[in-house]
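The structure under discussion is supplied below as structure tokens; questions concerning it will follow.
Note that one protein chain of the assembly has been removed; the remaining protein chains are unaltered in position.
Chain IDs A and B follow the sequence of writing; residue 1 opens each chain.
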Amino acid sequence: MTILTQARPRPLSLSDRLILWYDRFKTPLFYLILILWAIVCLAPLYFTLVFSLKPVANAYDPPLFWPIPFTLDNFRDVIGALPLFPRWLLNSLIVSLTVTILRVLFCAMGGYAFARMDFPLKGVLFNAMLVSMMIPGQVTLIPAFLVVGPGIIRGGLKIGDITLPTGFGLIDNLGGVILPGIVTAFGIFMMTQFYKSLPRELEEAAMMDGLGRWGIFFRIVLPLSQTQLLTLALLTFQGEWNAFMWPLVILRTPENFTLPLGLNWFRGEYYTLISKVLAGSLFNTLPILILFFLFQRYFVQSIAGTGLKEG
Amino acid sequence: MKALRMTMILTAMLALILAACAPATPQVVKETVEVEKSVVVTQEVVKEVPAQRAVVRLSGWAASPEETALLQSLLLDFTAENPDIVVKYEPITGDFWATLKTSIAAGTEPDIYYMDIFQFPAFVQDDVMLPLDDLMASTGTKKEEFIPSLIDAFSANGKVYGIPKDFNTLGLFYNKDLFTQAGLAEPTDDWTWDDLKAAAQKLSNPANNVYGLGVPADAGRFPIFVFQNGGSIMTPDFQDTLLDAPEAIEAGKFYTSFRAEKIGAIPADVGEGWQGTVFGKGQFAMVYEGGWLIPYLKQQFPNINYGVVTPPAGPKGEGNLIFTVAYVISKNSKNPEAAWRVIHYLTSEAAQKKVMESGFALPTRLSLQESEYLKTNPASAAIFRGALQGARPFMWGLVGSDVNEQMTKALERVYLENMPVEESFKQAAEVIRQKLAELK
Partner (left out) sequence: MSTSSTPLASALALRQKARRRREALTAYTFLLPYLFIFLVFTVFSIGYAFYLSFTRYNLLSPPQWWGLEGYRRVLCIESWFPRPENAPKPVCDDLFIRKALPNTFKYTAIVVPTQTLISLILAFAMDQKIRFRRLFRTIFYLPSVTSSVVISLIFVWLFSPLGVINQIFHLKINWLNDPRYAFYTIMMVNIFTTSGTLMLIFLAGLQDIPTALYEAAAIDGANKLQIFRYITIPMLRPVIFFVVTVGVIGCFQVFDQIYVMTAGGPLDSTTTIAYLIYKWAFRDTTVKMGQASALAFILALIIFVVTMLQRRVIEGSGTVGQ
């Protein structure tokens, strides 16, 4: 070590050489990585599309890579056999949008409190939140259903002559799907971690100017964390859009179904016509993709806003 | 203060949203009817609803959009004839048993629900279904009107708990073209194991991925071989398993010999999950499947030329499995009489005839045995005949799912790990006994 550092002119150290090498190759390297992964991501959806564009009877014939013979029957059948399709689409939109808006707001509020404020029981609450994520959903399904639906105590809590309901009574109601999702431990945890890494300077300046916590939150923190909020919004929307087990338990009549519940009709009891299932799944995927593409703008904006850190 | 107000506004917003999502008023009855095949019409029927209309909720799995449409049209006919009853149809498009059991645990189960024979023992033990005998008497419905093996399957302790809505048995589906190519005579109802094996040998061409018989590691197929060999899966009281008895082991050796000799295969060998698809693609010349394969082939493989016979007899005669589903009424139902009237209508001769003619399911009423439909549809007729030839319900008692799982694993160990049949079946039997002990 000492000999090396004393020698002059100083030879290139390993890390220097690494950086040189990196500077030369980084652009093609990154493109290679991105393109490879893009292919990996596109392939399954491409094959799904090909499969769903072939007639049911030719589903298993070659070629695998091209929809020959071509047909739109599967898509037409999915729409045609399911007259309630528009209704389900609307239901899915109501649920996903409501949950997304409320969850992003509430989780940002909670995350901000955990990241920036001091209050009694903070540690306990935060850890309790983490622990609550560790219990698998299968065993909390029934108690959660009791709370949303018929109530913890069958027939309600009787005090004298008054019977108090112990549940929300939201069975077969979109509200029952929405309610438990309006804020989640996952979301709060995520926003907490984001806000922890957000620089404090702006907030401190605002506080000097006499702005209260709510003012800071709404006027400074929310606009500043646009990307993070969008990330959470997207994750939430996607999760709610695809949610299956909880709506299945809550919703009863076909008119109230969400899209995944309705589309699952094509998974038969004994057999499944896979072309139709895949066609249906594309109907389910498309809206989120459109939404995602629309919101791209904001992501790109905030990248530009940080002034592009070159490698 | 500002903070508080904000929260209050948010809470109010939430309340508004929840209120906005409340279900529509019950006065508008929206019904979906399939008028002709593939023509679906949505009618909005606004009726003056009498206050005393009894509401009956009916829940089942959603088999397919077409089958659902048929059920809904039957229900619409029913409401037309019975204006005092509203039937709310609540299909479950996902995990039916998890959802149903969750509803029962919360006390919100529907009045009428589908009951698979496989799940029946657990529901009987916990006494969650209403015995139907008195209700049956009220409309003069007799047990004898139904196929005995079906209605008996849904009876326990001398009471009837469910009215079978439809059933299926296994038939031997064979590819006529492959038989002609191999220069073989087509199978008949009188075939035996020896005929089966001889044909499989001639039909197989492993180099081209064509095999004589599909022999999946499937607990819904293999047991018929045990029955045909004079054995059984469980003792009659379901307190012990007979999977390690000589009859079962011998049947296991016969069943797995097809794959060992490359004259049979499991679907995964040729790249599929289900042998129905493999049969459709012409890679398995023969498969044991139920009537559900008929509409599947019609849709997915319309060009296949096939026939169906009852399963070939084994050394100890005929043997088959019955898969059947019934309508049952919840013990908590507030309108058992109305619920019964719905069931009575759905299992009536007229309704069953409609279902049969649509090709979805076989009727459970004996009187429909001689119907024109079965005469003109030999494939369905073969499945129907199966019920009268030594068929036993697909049901293994309270540990049914464990028995199924162990049977599947026993076959998988033979197929995937080359374990001797005897050892594998003994291992399976041991686990089943342990599961039985866990019940206590």
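Side notes on the structure shown:
Methods note: a residue touches a chain if its C-beta (ideal position, glycine included) is under 8 Å from a C-beta of that chain, and two chains touch if they have at least 3 such contacts.
Just so we're clear, the structure is a prediction, and the values are computed from it rather than from any experiment.
The undisplayed chain touches these shown chains across the complete complex, A, B. When the full complex is taken into account, the listed residue touching the unshown chain is A:48, out of A:48, A:74, A:173 or A:256. When the whole complex is considered, the residue among B:76, B:105 or B:304 that touches the unshown chain is B:105.
Panel shows subunit B; residues 3-4, 6-7, 10, 95, 97-98, 101-102, 104-105, 118-119, 121-123, 125-128, 266, 268-273, 398-402, 408-409, 412-413, 416-417, 430, 433-434, 437-440 of it touch the chain omitted from the view. Contact between subunit A and the unshown chain involves residues 15-16, 18-19, 22-23, 26-27, 30-31, 33-34, 37-38, 40-45, 47-48, 51, 64, 102, 106-107, 109-110, 112-114, 117-120, 122, 125, 128-140, 142-144, 146-147, 152, 180, 182-186, 188-190, 193-194, 196-199, 212-214, 217, 227-228, 230-231, 234-235, 238, 241-242, 244, 260, 274, 277-278, 281, 284-285, 288-289, 292-293, 296, 299-300, 302-303, 306-311.
The rule is short, and it goes like this: only the chains that are shown with their structure count from here on.
We define each chain's centre as the mean of its Cα atoms; on that basis subunit A and subunit B are separated by 37 Å. Residues 56-57, 59-60, 80-84, 94, 98, 102, 105-106, 141-142, 145-146, 149-150, 154, 170-175, 178-179, 182, 212-214, 244-245, 248-249, 252-257, 261-262, 264-271, 273 of subunit A touch subunit B in their complex. Partner subunit A is touched in their complex by these residues of subunit B: 2-3, 6, 10, 14, 17-19, 21-24, 30, 32, 38, 40, 42, 57, 59, 61-66, 68, 88-95, 99, 102-103, 105-108, 274, 276-277, 280-281, 290, 292-293, 296, 299-303.
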